[in-house]
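The complex appears here minus one protein chain, its other protein chains still in place.
What follows is subunit A.
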Amino acid sequence: LVLVLSPLPRLRGLLQHCWGRLERSLLPGFSGSQSPPWGPALAVQAPAFLPEPGSDLRESNEAPSLFDSILWMAAPKKRRTIEVNRCRRRHPSKLIKVKRNIDVCPECGNLKLKHVLCGYCYAKVKAETRLIRIEIGKKEGGPFNAPTVETVVLYDGEKPSQKDEGKRIIERARKRPSWFVQN
């Protein structure tokens, strides 16, 4: 038996343990340094170097270990030159695209995308809607009191017209904004 020193001492101990178990299972009478109970049954001419059973065990044990699998992992062969790096980093698909759909909002003068509402104008409308909804909440009182009639919003000094018959009136205590046209 030729014992090859494996680089990991823990693995060597494991191998020795495995081999001891194998010996004991194969030759139950040969634990320790006793002579085997039986002599050789047959003498056969065999090659001088026998493939060691220990080496097969070792290979099957070592294949999942990290030391060998490192040799099969992908790694760069050469340093990437700065020219190659520049080509990759500056390729048009990697650069941030220039937006050409920015316009000026005609109402407030802020910038906006062409297909999107102006942020400032929308914030204005949202603030006013919030105040109107607070008034609606006060009028309704509690939750789940949705009215069964239409609603109309009136500002300071406005009277309901004859089109607003039978509608629920929401009063807002301020002057009518210029962009909220009364129908």
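Here are a few things to note about the model shown:
Assume contacts are C-beta pairs under 8 Å (C-beta built on N, C-alpha and C of every residue); 3 or more make two chains touch, one makes a residue touch a chain; residues count from 1.
Simple rule for what comes next: contacts and distances are computed from a predicted model.
For the chain that does not appear here, its UniProt entry gives the protein name "Large ribosomal subunit protein bL17m", which is one of "Autophagy-related protein 13", "Fructose-bisphosphate aldolase", "Large ribosomal subunit protein bL17m" or "V-type proton ATPase subunit".
In the full complex, subunit A contacts the hidden chain through residues 105-107, 113, 115-119, 121-122, 124-125, 128-129, 132-133, 144-153, 170, 177, 179-181.
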